[in-house]
Each structure stands twice: as C-alpha cells, then as structure tokens.
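One structure is given below, represented as structure tokens, and several questions about it will come after.
One chain of protein is taken out of this complex; the other chains stay put.
Right, chain A next:
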C-alpha cells in the first residue's frame, strides 16, 4: 500500500543526500581506505608506484621474539663480570645481524634467568611502547574517571540552593578545548616555576623538590592521565546524572520504609538503576581513552624517551610526520580491532541476564 512516506520517497532521499554524502566521504570511505592502504606500501608523496605488500606492515609492527644471551665466559667456563659484579653478555647486535629471522629487530626489555639474559626484541619498539602506554592509560583513566564522575554526580544530584553553580563548575573543563587545556596544564606542570610545584612547595614549607612533571619519563604519563581525567570527568558526570534522574523516587521511598541505610540504598536501588548508564559510560570512556592524541601532541610529543607514545599519536606521526601513510593506516586498523574487541567484551560482560 502506498503510504505518504513511500510516495514522498524522492524528496526524502533528496533531503538525506547531503548528510549521506558527508558520512560516506568522511567516515565510510576513509575507514575502508585505511584497511586497503594498510596492505600496501603507500607513501604520502613518492615517485615509486604503490605496491600491494600483504600483511608485511602488520608483521613489521607486531614482530616480537625472545632471544637468550649466554654470558661471556673465560677459559675456565666462569661468567665474566665487570667491576661492579654484573655479568657481561655479548652484544645483542651479533644475533640480530647474523640471524635473518631477527633482522632489524631491537631490544625492548630484558630480564635475567640464572646466568642467562632473556631479551624481548621487537621489530618496532616505539609501536610496542605506544601500545603499552595506551593500555596503561585506558586501565587507569577508565575506572578512575568513571568512578570520580559518579561520585560527583551523586553529590550534585541533590536539591540544594545553588547546586547549579557546582554543576557548572564541574562541567566547565569539558567546554574548553582540549588543546587549550593542555597548553594551560603545561604551565601548571612546569619544572621551574609551575603552579603544581609552587603549591607542593608551599604546602611542605619548601621541603618538596621541584619535579619537571612532563620532562621526567616516570611522571610524564601519570601527569597526562591526571589532566585527562580532570578535563572530561564533568562530561561523564552529566551522563551519570541523567541516569540517576531516571530512577523513580518511589523506589528510594520504598527502600527508606524498608529501613535501608545510605550504602544499602546505593547498593540495592541506585547502582542497579544505573546499569545501562554504566555500560554506556564504560564503553565511551574506553573508546575516548584509546583515542588519546591531543594532550600528547601539545604537551610532550611522545617524549621523554618515548614514555608518552600512544597509538593514535604514532599513527599520525607516521602517516604525516614520516609520510608513511601505509604504516599510519596499519596502526589505526590495529587500534580499531582492539577497541572493537574490548567493546564487544564489555558489552557481553554487562549484558542483560534477565
């Protein structure tokens, strides 16, 4: 039967067309382009023709191996030690140069078992560091940011005079561009006369030794995590707040009459009522955390000593910085697979069981 909708089909499509074209041009096509390009040796500008290389890019990025180095021994078969008493090993290069299987791979990290040294070598150490940093970032930021946002939401979900002032204050960092926030926090984290160092020194009466937060490999990533949590916590607070307000007030009244304490009310009424919100927050935070880029680009450029390299930063760095489009594409495809897998696992873990 011809309804008004099917009759006006042509008009409908005409209206939808600009939107479709934009989505197609800027989301769907690039997505397939990335997958296609990751299988080639495409460069941004190159005189050579593009060639299909199969999974070579992936092998290049993901290549990992463990090699064992035996200590150098003297004639008596004893391991040679240096003055400090450390066992001397032959140079790793001797293996990676001689064995074609390990060609081009470099040391990522090592540990000793007995007298032998076991070394994990990777064909792309920077990528591996970026991978680990990204996962660390997600593992810290997702729970802390989500939890903190929930605490704030519970605090501002009250009928108090002036509560909107607090809501506004907590939400403000969200409206400020992440680039601006990152620039400001660079001053806060400054090693010479940054705000953070000044405050810490003031609180400890000068006992605290100033730290170059972004210049120190052990503090750079935590510093960026802290700033990122602060910046977006207000956004998730608002989502939690929306979830809190969908819970029927009578459920709280029923719980009050049954004698539930504050913590019992949270456990039996609030938290179950926030289930769907929790799934959303978890998935969105995870995806956003995996996409960490702007903070790195503005604040550290991946340094110091690659301690703040991340997947997206590496993808951009390679694609445009090094003009290695295929390499950048490969990283983004790997990131896509990781995020998809984790989201599906999260979805499955938090599925409705009834």
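In the analysis below, a contact is a pair of C-beta atoms (placed from the backbone, for glycine too) under 8 Å apart; a residue touches a chain by one contact, two chains touch by 3 or more; residues count from 1.
Going forward, contacts and distances are computed from a predicted model.
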| item | value |
| --- | --- |
| Name per UniProt, for the chain absent here [options: "Succinate dehydrogenase / fumarate reductase iron-sulfur subunit", "NADH-quinone oxidoreductase subunit F", "Sn-glycerol-3-phosphate ABC transporter ATP-binding protein UgpC" or "Multisubunit sodium/proton antiporter, MrpB subunit"] | "Sn-glycerol-3-phosphate ABC transporter ATP-binding protein UgpC" |
| Given A:46, A:59, A:164 or A:248, the one touching the chain that is not displayed | A:248 |
| Sole contact to the chain not displayed, among A:84, A:257 or A:349 | A:257 |
| Option from A:25, A:90, A:217 or A:272 whose C-beta touches the chain left out | A:272 |
| Chain A residues that touch the omitted chain in the full complex | 248, 250-251, 253-261, 264, 268-269, 272-273, 275, 354 |
